[in-house]
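For chain A:
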Amino acid sequence: MKEPVIDVTPAAVGNEVRQMKDAGWRLVGLSGAMVDDEQIDILYHFDKDLTLSHFRLRAPRTAPLPSISAVYSAAFLGENELQDLFAVRFENLVPDFKRTLYLEEEITTIPFATNVKAAEKKT
Partner candidate 1 sequence: MARTVIPFGPQHPVLPEPIHLKLVVEDEIVQEAIPALGYVHRGLEMLAQKRDFHQMVQVVERICGICSMIHSLCYCQGIEEMMGIEVPRRARLLRTLWSELHRSHSHLLWLGLFADSFGFESLFMQLWRIRERILDLNEATAGNRVIVSVNVIGGVRAEISEEQQRWILGEMAGFERDMNRIRSTLLEDYTVKSRTVGKGVLTREMAYELGAAGPVLRGSGIAQDMRQLGYAAYGDLDFEPVVEAAGDAYARCKVRFGEVMQSIRLVRQILGELAKETDPALAAKVKGRPEGEVVCRVEQPRGECLYYLKGSGKPQLDRVRVRTPTFANVPPLLAMLPGVELADVPVLVLSIDPCISCTER
Partner candidate 2 sequence: MKIALLTLAGLVLAPLAGGLLAGVDRKVTAWLQSRKGPPIIQPFYDLIKLFAKEKLAVNPWQVLCAWVYLMAAVFSVVLFFNQADLLLLFFVQAVGAVFLVMGALSVPSPYSQVGAQRELLQVLTYEPLLMLVFVGIYQVTGSFRISSVLDHPRPLLLELPLLYLVLTYALTIKLRKSPFDFSTSHHAHQELVRGVLTEYSGPFLGLVELAHWYETVLILGLCALFWATSVPGMAILLGATYFLELLVDNTMARMTWRWMLRYVWTVGLVLAFTNLLWLHL
């Protein structure tokens, strides 16, 4: 990525995000990607006057992560989406759809985690 990427830890992310907000950055969105079978990257994209800046939060997928919905309330949608797709858990997320934002009970797998493994094993 050509824009700056700042690595953050789960413990610090809340504070750092608040600082971004105070500095006038707009939260564009969150992205998630599996790094390997356990680790997940969560990217926070910020914009200010058409320039981008990213946070990268790398953590085990199964460990609970802090929600930033208290800082940027609009983040609830992105975080709920990540919960659905990666089965990560954000703590203190309001409102918490508990993995029903997109998914029905018929989907028993984790789209971006388990499925990946299953697909790899097949090929």
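With respect to how the candidates were assembled, all candidates are chains of the complex that A comes from, given by their letters.
Methods note: a contact is a pair of C-beta atoms (placed from the backbone, for glycine too) under 8 Å apart; a residue touches a chain by one contact, two chains touch by 3 or more; residues count from 1.
This is a predicted model, so every value here is computed, not measured.
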| note | For chain A, the touching partner in this complex, picked from 1 or 2, is candidate 1
| request: Would you tell me which residues of chain A are touching candidate 1 in their complex? | output: 1-3, 21, 26-34, 43, 45, 47, 50, 52, 54, 72-74, 76-78, 85, 95, 100-104, 111-112, 115-116, 119
